[in-house]
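As structure tokens, the structure follows; a few thoughts come after it.
The complex appears here minus one protein chain, its other protein chains still in place.
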Amino acid sequence: MSIEIRLDKRIASVEILKQYENLLEIKVDDKIYQVDLMHNDEGIFSILNKGRSYNIELVPQTNPKLYTAYTLYDNYDIEIIDAESRYLRNRSGSTQLISENTISSPMPGKVVKIPVSVGDEVKKGDTVITISAMKMESEYKSPIDGKIVIIHVTEGSTIDANQKLIEIE
Amino acid sequence: MSIEIRLDKRIASVEILKQYENLLEIKVDDKIYQVDLMHNDEGIFSILNKGRSYNIELVPQTNPKLYTAYTLYDNYDIEIIDAESRYLRNRSGSTQLISENTISSPMPGKVVKIPVSVGDEVKKGDTVITISAMKMESEYKSPIDGKIVIIHVTEGSTIDANQKLIEIE
Amino acid sequence: MRKINKILIANRGEIAIRIMRTCREMGISTVAVFSDADRTAMHVRYADEAYHIGPAASSESYLNADKIIEVAKKSNSDAIHPGYGFLSENAVFAMKCAESGIKFIGPSPEVINQMGNKIQARLTMIAAGVPVVPGTTESLTTEKDAIDTIRQVGLPVMVKAAAGGGGKGMRLITEEKDIVSMVRSARSEAKSSFGNDSVYVEKYITSPHHIEFQVLGDQHGNVLHLFERECSVQRRHQKMIEETPSPLVTPELRTEMGKCAVNAAKAVHYEGAGTIEFLVDNDLNFYFLEMNTRLQVEHPITERVTGIDLVKQQILVAEGHPITFKQEDLHQTGHAIECRIYAEDPYNNFMPNPGKIYNITQPLGLGVRTDGYVYEGYEIPIHYDSMISKLIVWAENRAEAIERMKRALYEYKITGVKTSIKFLERIMETEDFRSGNYDTNFIEKNKTFLLAETKCEESCEDMIIISAYVEYLDRLNIAQTSKEMYTAQNRWKKYTYQKNFERL
Partner (left out) sequence: MRKINKILIANRGEIAIRIMRTCREMGISTVAVFSDADRTAMHVRYADEAYHIGPAASSESYLNADKIIEVAKKSNSDAIHPGYGFLSENAVFAMKCAESGIKFIGPSPEVINQMGNKIQARLTMIAAGVPVVPGTTESLTTEKDAIDTIRQVGLPVMVKAAAGGGGKGMRLITEEKDIVSMVRSARSEAKSSFGNDSVYVEKYITSPHHIEFQVLGDQHGNVLHLFERECSVQRRHQKMIEETPSPLVTPELRTEMGKCAVNAAKAVHYEGAGTIEFLVDNDLNFYFLEMNTRLQVEHPITERVTGIDLVKQQILVAEGHPITFKQEDLHQTGHAIECRIYAEDPYNNFMPNPGKIYNITQPLGLGVRTDGYVYEGYEIPIHYDSMISKLIVWAENRAEAIERMKRALYEYKITGVKTSIKFLERIMETEDFRSGNYDTNFIEKNKTFLLAETKCEESCEDMIIISAYVEYLDRLNIAQTSKEMYTAQNRWKKYTYQKNFERL
């Protein structure tokens, strides 16, 4: 069964050819690998490929098909693109654009200040919300000239990562 | 709901009286405790009882109602005695005796030698099996004068902890 | 002499645990305090006793002096160790402790005050013969005074809030035309931050080295220093890496600065552990910057090269013991480096990154010490500092210490949140750091190298893709069958090794 996997910006096609317990023959794009792959329930993988030892950890994200992959030095965004997610992707193609006008939180924190109200006209670069986390305050600015449509949070409220904060039109 | 819990040789009756999130009022035998109890999916408990901080870990054993409890310094055998296990206990009252004539492995290992065969007469103290684990060999002796009834393993085989090895009658 | 049997640690995080470790070695009971956000924190689990002191916000918990003293009394604590940050340099708190008959482990309220007011500290140092950065010796209460003084000192200058700290009310002025507006904004920020618009003026030292001396004083007038720490690797005015000995400091300079540090501490009859911070320019001129009247984050590198447990010394001094060793008994043996592990994203302007820790692998082995507090499954709260661990290595010499630090950083795995680990590894590979030729501009100067993409080659990428694929297949499989009751018993898939791929 072949599926597609996105690693940062690269999209690769993967298919398992043969398996005998932990020995796998797998095709990634045009390359065929014979690897000795062990993994555990916590998403830690040990792979031997022609003697080279690789340690990889997959940490699931909020969406069950998204992971952060950790190698020894780096981390990567991973997305599993199976039939279902392809369908969702195609369907949501148009809504993607709207999210550019949405301010979301890159990290958990607390809303310190919202200097705007629904209906206010803002210019690109105007600060629309200030978030504090771990003793550091960050100001988020409007990406466009527009009008505040929705404010999802209030001053003093605690927010999660990737939560929608303010939508501008 | 009150149940009984065995800790080593002590059997205590436990009942929850009140609960508000992580704050519990619990009766153990005749004593009532108000504790602040946190725990996670790996069986690690943090309890504050009148300010004292207790760290306890429960490690499940093969039987789902048996645990090993670890405190900072010690470990204890724990058994949950609910209605179901009380029933099983009563029913198996007689079979318990038989197991005294069964040699079981206290640890995983490898069978090095079985100097007896089924049908052999053995005296109390005769070596009936030698197990090796981690470069150390241990000899297991017959607990009774009797006759070898069943030998569950063969020389060279790998065994788990608590596996039946030899039954004597 | 009053034996301390129980200490309340008025702090959280790694420093709370670090203090409790020494208490345990000394047979002293420990009392933790915790806010709403910290019930699951490690310091609560490590302590003998633990008490709740309020909501998550520091102002209502770890800064709540009265509540903390109330817990100290209730738990019969003999002393309070404030750690660093929070109430550690709060003279009012120290005073309240004294009034309640609880020993505050640190200097007297008077000394905290004297050193907390930056202008008074400057005056004290001048009187003790310690060089200070050229500038004012008085607080400038009017705008005109400030502007006149700046003209007198000569540009570039730093304008700083007299009651200040943490960069608030601080302005660098490099151009004549900015003087008026900068002074105004500094005064206004000082007013709103500290309720006091007094400012003072210091000559701005370009590309200075930030070098500090550890001092230790007892109640009997003995004061000695435990050498320097080089702290010039900073981002956002916060230290990232410290080392000792400093690659810049010559033996002569060390002797001279050490003497000044001891004089500075003696001038105020200093009791306990403290740190004299200096700015050092490239011509090895040094200037008193400020004194931190508490244990410093980076104290472990000093412990490692001198062999002295500084927290133990703090407690012994608080009990009234005289220091048992002399200046000439102390030596710097080998070289120690500390890297601060922050939960932050170095590739996004060091933005803090609180969240849930997934897996941790601690670096271990020869010459490695870690002081941390997070554990697997722990959710780092958004309310407090982003430093989650300190990695300290020691080696016979600086070159070996750098290689050991690289090895330890390589072993250190923390997943679930973004951390500074990889960025720190890059610093270990930076030529300016390796040669020891760096000042406080180091990170800015080497930004391109430090932030360069170093992603792995294609076959490594392919291995990640294979892992994700297998994870996906497994997930499908799990969704179809029931999960086992005890996941920990099945962590690694069952394994039977086959010599080769022939049976595939």
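Each chain carries a letter (A, B and C) given by its place in the written order, and its residues are counted from 1.
Keep this in mind: a contact is a pair of C-beta atoms (placed from the backbone, for glycine too) under 8 Å apart; a residue touches a chain by one contact, two chains touch by 3 or more.
Remember, it's a predicted structure, so these values are computed and weren't measured experimentally.
Note that the undisplayed chain, when the full complex is considered, contacts A, B, C. When the omitted chain is restored, the residue from C:P107, C:P300 or C:P346 that touches it is C:P300. Residue in contact with the omitted chain (choice from C:E143, C:D178 or C:E400): C:E400. Checked against the full complex, the one of C:E189, C:D371 or C:D439 touching the unshown chain is C:D371.
By the touch criterion stated above, the residues of chain A touching the omitted chain are 22, 36, 38, 40-42, 46, 48, 51-53, 55, 60, 64.
Those residues of chain C that touch the chain absent from the view are 17-18, 21-22, 24-27, 36, 39-40, 52, 300, 303, 307-309, 333-334, 356, 358, 361-362, 364-372, 375-379, 395-396, 400, 403-404, 406-407, 410-411, 483, 487-489, 491-492, 495-497, 499. For chain B, the residues in touch with the chain missing from this view are 3, 5, 7-8, 10, 12, 14, 16, 18-26, 28, 31, 33-35, 37-45, 47, 49, 52, 54, 56-59, 64-65, 67-76, 78, 80, 82, 106-110, 132-136, 138, 158, 161.
The definition used in the following text is that only the chains that are shown with their structure count from here on.
Centre-to-centre spacing of chain A and chain C amounts to 32 Å, using the average Cα coordinate of each chain.
Among the residues of chain B, none is found touching two or more other chains.
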